[in-house]
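What follows is one structure encoded as structure tokens, with my remarks underneath.
Note that this complex is displayed minus one protein chain, with the remaining chains in position.
Going by the order they are written in, the chains are A, B and C; count residues from 1 in each one.
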Amino acid sequence: MLAEIKGINEECGVFGIWGHEKAAELTYYGLHSMQHRGQEGAGVVVSDGEELKGHKGLGLVNDVFKSAKFDQLQGPVAIGHVRYSTQGEKAAENVQPLLFRAQTGSMALAHNGNIMNAFKLRGQLEEQGSILQTTSDTEVLAHLIKRDGNSVSEGTIGHALNQMVGAYSYIILTEEKMYAALDPSGIRPLSIGMIGDAYVVASETCAFDQIGATFIRDVLPGELITIDDNGLRSTHFAEQKQRKLCAMEYVYLSRPDSNINYVNVHASRKQMGKVLANEAPADADIVIGVPDSSISAAIGFAEESGLPYEMGILKNRYVGRTFIQPSQELREQGVKMKLSPVRGIIEGKRVIMIDDSIVRGTTCKRIVKMLKAAGAKEVHVRIASPAIQNPCYYGIDMSTREELIAANHTIEEIAEIIGGDSLAYLTEEGLEKAVLADDSFNQGMCTACMTGKYPVKEEEKEISYTSY
Amino acid sequence: MLAEIKGINEECGVFGIWGHEKAAELTYYGLHSMQHRGQEGAGVVVSDGEELKGHKGLGLVNDVFKSAKFDQLQGPVAIGHVRYSTQGEKAAENVQPLLFRAQTGSMALAHNGNIMNAFKLRGQLEEQGSILQTTSDTEVLAHLIKRDGNSVSEGTIGHALNQMVGAYSYIILTEEKMYAALDPSGIRPLSIGMIGDAYVVASETCAFDQIGATFIRDVLPGELITIDDNGLRSTHFAEQKQRKLCAMEYVYLSRPDSNINYVNVHASRKQMGKVLANEAPADADIVIGVPDSSISAAIGFAEESGLPYEMGILKNRYVGRTFIQPSQELREQGVKMKLSPVRGIIEGKRVIMIDDSIVRGTTCKRIVKMLKAAGAKEVHVRIASPAIQNPCYYGIDMSTREELIAANHTIEEIAEIIGGDSLAYLTEEGLEKAVLADDSFNQGMCTACMTGKYPVKEEEKEISYTSY
Amino acid sequence: MLAEIKGINEECGVFGIWGHEKAAELTYYGLHSMQHRGQEGAGVVVSDGEELKGHKGLGLVNDVFKSAKFDQLQGPVAIGHVRYSTQGEKAAENVQPLLFRAQTGSMALAHNGNIMNAFKLRGQLEEQGSILQTTSDTEVLAHLIKRDGNSVSEGTIGHALNQMVGAYSYIILTEEKMYAALDPSGIRPLSIGMIGDAYVVASETCAFDQIGATFIRDVLPGELITIDDNGLRSTHFAEQKQRKLCAMEYVYLSRPDSNINYVNVHASRKQMGKVLANEAPADADIVIGVPDSSISAAIGFAEESGLPYEMGILKNRYVGRTFIQPSQELREQGVKMKLSPVRGIIEGKRVIMIDDSIVRGTTCKRIVKMLKAAGAKEVHVRIASPAIQNPCYYGIDMSTREELIAANHTIEEIAEIIGGDSLAYLTEEGLEKAVLADDSFNQGMCTACMTGKYPVKEEEKEISYTSY
Partner (left out) sequence: MLAEIKGINEECGVFGIWGHEKAAELTYYGLHSMQHRGQEGAGVVVSDGEELKGHKGLGLVNDVFKSAKFDQLQGPVAIGHVRYSTQGEKAAENVQPLLFRAQTGSMALAHNGNIMNAFKLRGQLEEQGSILQTTSDTEVLAHLIKRDGNSVSEGTIGHALNQMVGAYSYIILTEEKMYAALDPSGIRPLSIGMIGDAYVVASETCAFDQIGATFIRDVLPGELITIDDNGLRSTHFAEQKQRKLCAMEYVYLSRPDSNINYVNVHASRKQMGKVLANEAPADADIVIGVPDSSISAAIGFAEESGLPYEMGILKNRYVGRTFIQPSQELREQGVKMKLSPVRGIIEGKRVIMIDDSIVRGTTCKRIVKMLKAAGAKEVHVRIASPAIQNPCYYGIDMSTREELIAANHTIEEIAEIIGGDSLAYLTEEGLEKAVLADDSFNQGMCTACMTGKYPVKEEEKEISYTSY
């Protein structure tokens, strides 16, 4: 289902490349492939070893760079960022990479994730006389690194990261080096690839495929990667904990062609559909998926159940930012928004409708109603993930607990609210079975929004920090 | 496959509504659902019975109307148009509906199709002192109607249409009436619907679903529909010939949720896939489709063959007008454009790749190469339509015969050129079997681009005209 | 005073050049120097002898051409136009030069003036089956020329012009020739110049100075100039009447550096000021002018009266189209718009304030009030032209008679309304004495708006036309 309708949104994708003649252009294409991770703004900072130069702006990657002149962004090194954000006007200054210049050198930063103690750290910095210009967590890291006039190094970066509590992947660029860091639980994804002799770092592996790079390995939890002309060097700024990769990356955030923690996303979703078909079958004529992110699961469900998979709902490809939303009156007269039912397919059928998740339930309810109006005899809703019952503190912009339908209603109540003839969720065990190859240390998932088991808490971290 | 890559493009979609308080807004949504028929420009003309007012511009419907004020486009009647065109600067004046004002009343026209004798008619008009302002066939019709200072009526419209040779659907609006006309062979689609008491006319039925209207019937070949406050009236300006609906509407032009000549497009494509699976099976592991228009056929092929359907190619949703095409050098290094292979799915597999058609073969070749580079062991190309060997004179912007690969090569040669391990097309009989319910008068297709059997020729028509 | 505030506006300036390698660029500069004649839109049509190509748009010359590529406007011949207009959206299609293409050749037209019988002519054309696309008088001329499929020639142009009643200067361009024509009374200005071997035609001679061309002579009333590679040829399409050049060109329309009918505009204005100083002196300390168009007269008044000329009112150079007009409330609190008083100069002084004309009186009243608020002890208003009491039918967009303050009030009443301590106008004799060197045939002025003596009337012309 559509992130923007549901109210779930992730913040940001990061990209970096070291050692390629066309660094800025490849960063453009890399960001382009991660556009789904953030449509609010985008930016690139390029380095020729002497100077960092940037171009960024509000809007899609295409919009931001349509006026960019790549011949003015020369240099073999670049980092980039796509950003999701909720604010309006202020957003412009928050678009990343943030670029800080000083008389002794420059530093650019790109960040994906969320810092839980950012407000407290910001207050401490201001008490010491620092002036922060943005509301971004990323600027806090820059000030922590530069505190007391420090230079940028593995030591000062590590020391700064250890003061931060949360989920994060960072790419940091100076005239001399590029750094990439992942939080100690590895909640957010971050992978390393190569194209020729050049190193590439990106939030999703689809960025490697986009530019013709080869995947090498994932950055490890608590690891700090340093890349310069001598190659790649690995250090650890924190003890590696069990990996807790955000389950929502599989459920709907990542692109189907990405491999997240070595698992293909489309394949994992198809598998979720197959497991769900076994856990919660239904007597029906056809299986349909809510485009785009539920299509894989619907195909898997159909294949496992032996029912035909059909294109029962169509997504309008041309609904963009400037689409004029129909008024309530016109919606009630039947004017469609982004999704349309394919009446010729639906009419008279008992339909299994696969969706990837339910947050508030309003969209799901609207789709069920639309299918029935198009003539569906029955609509059996099957959700290819466990129910979401808890807020996320690690960078997913989810609704509050009051808005989460599953936090306040039983499955039977939800089925009635959304108007489905039946409703079933994938179980937590089903999700793990579908995604995780084995129970190894590196294959864990953060399922806090479903289970309430939070891998990182602020208090706990503060303690570990003072004892660091 | 992607129309813009292949070089096949249809010109335009038309829409009209009579008798709804929100006529202009519904036209906006109707055009929106037909955006795939033309992305170059869009426009609406609205009537309050006293005055015709218009808003139009270059770009997508959203772009054109983001600055439109619907409260300044009041009136219960509206017509609209989406346009495909190849020209650059001149296009602005050609964007439709064209609106002509005279002291005795106004006339607006919207057109889908192509007039074969437009150049000759234009010359005749100029010899009589007429000044034409656009290069559009539509303006020719306006002058033919108004020649000798005629008023707009069933008679003058019919007389004018009978001078035109080609394929066309027209919607014409005056302060008093709305007219809709279809060429005598019914090559282009045109349907009638209702929403409440209001009449709706549109190129595709998806426009009815979009606005909550109900399909009534198709306009017949040679029929002229007149709508005013007394209701709908049917006359015939020409003898109805056997319907010859453009086969490409099924193959890739129309939206999957439209019914064209009473046949659902997705269902017809799935059926083409099924027939193709029987006509040309292959020993393989998975079936994949080239997004978006070949997905339905791929699902059908998979279902019929018993092989799993997989999402083997991903289309980047964010490649728009401002996307910066990678240089030749970067493409050779592996930078992707609009389509990406899903390596995790493709690698090590024997793949059946379904595409809807081949024009020049360059795109098909690029995709096969891309799949092999992503690790496909074998790629068996199956085309869900017969080979295209002839130019179209009826409104599809296809390559010339020299560029049509199937006009100059055998299937074996094409297979080698595109690099497929095998290649097969759907047969002409297979296409008819998949699409046509029976052989009735109204169910015929124009397959001239595949078979060379042209239903309308200019000379023949000229004769029939003089004998009219 | 400011045309836009007063409600007086002239329509348009025209420019043409034949035989210069940089024809389009020189047209750009020529139009630029005539920007004061029309700020609504601008355009250029260039010819390389084979094809006419144009670039035009809404806005100032600079705005319209900032995106123009002169290397795509190659050719030794060009015509151009700046346009004033009151309409909003429709204006785009009315921007000139109008360019008409036919299979036998193209024609472009640029026009300054007003056709009194345009509505009637338009109706006749439509009755014959012509479709007109704009609301511009210029298009009427094109249709009159092409009626019956005529080619463009001295004969067909002359025949067409003789059907038109009004004041006009026209420049017409085909692939072969350029034509320039002036109405039989020569109400609008039109001059001929040369730059090297190239001929130039323009509404004002300042365009010649702008591009380094030399003035040759004025086009005569009723004359049709034809320019091609054989040089310049003069014919007469109508009998030359006594010249009646619009007096307002001297009063405020033309640029001070132009010579209109062989008289320098600044010098004529200074002379008006001098005559006025003798006709209507006042006991005062300083003389000030309302910028920009009254400065010359004020300098003349000061010089003749022996009083010091001071810069008592300042015009803000940065008040452009996007200036946000202060609300009524803020204006009452003293927020200024385009003009500011120079308090350090005005305070405590008896001021003679020179303005070029009064239309509705509202602006004059506002300025007097402003001067008094800035401390002026007395304000004696002197108008450097006779009172305007009649509407203009020849291309000046003036207020209706109801709005003309001098049509409804005595001088004493007007003085009281505007709040001046005294008020005087230049007499009709004074105006003639200041502008006209002698009483010769060619030196007459149209003073209809002041005197009601209209040199051209529609009925009279209609008669002469039927007897043509």
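Quick note on the criterion: contacts are C-beta pairs under 8 Å (C-beta built on N, C-alpha and C of every residue); 3 or more make two chains touch, one makes a residue touch a chain.
Everything quoted here is computed from the prediction, not taken from an experiment.
In the entire assembly, the chain absent from the figure touches the shown chains A, C.
Interface note for the absent chain: among C:V14, C:V46 or C:V61, the touching residue is C:V61.
From the set A:E21, A:E51 or A:E126, the residue in touch with the chain omitted from the display is A:E126, counting the whole complex.
Among C:H32, C:K146 or C:H380, only C:H32 touches the chain left out of the display.
For subunit C, the residues touching the absent chain in the complete assembly are 22, 25-26, 28-29, 32-33, 35-36, 60-63, 65-66, 195-196, 206, 209-213, 255-257, 259, 264, 266-267, 270, 292, 295-296, 299, 303, 308-311, 314, 316-324, 326-327, 329-330, 333-336, 340-345, 374. Residue positions on subunit A in contact with the hidden chain: 100-104, 119, 122-123, 126-133, 135, 142-143, 146-150, in rising order.
Basically, only the chains that are shown with their structure count from here on.
Mean C-alpha positions place subunit B and subunit C at a centre distance of 51 Å. Work out the mean CA point of subunit A and of subunit C, and you get 63 Å between them. Those residues of subunit B in touch with two or more other chains do not exist in this structure.
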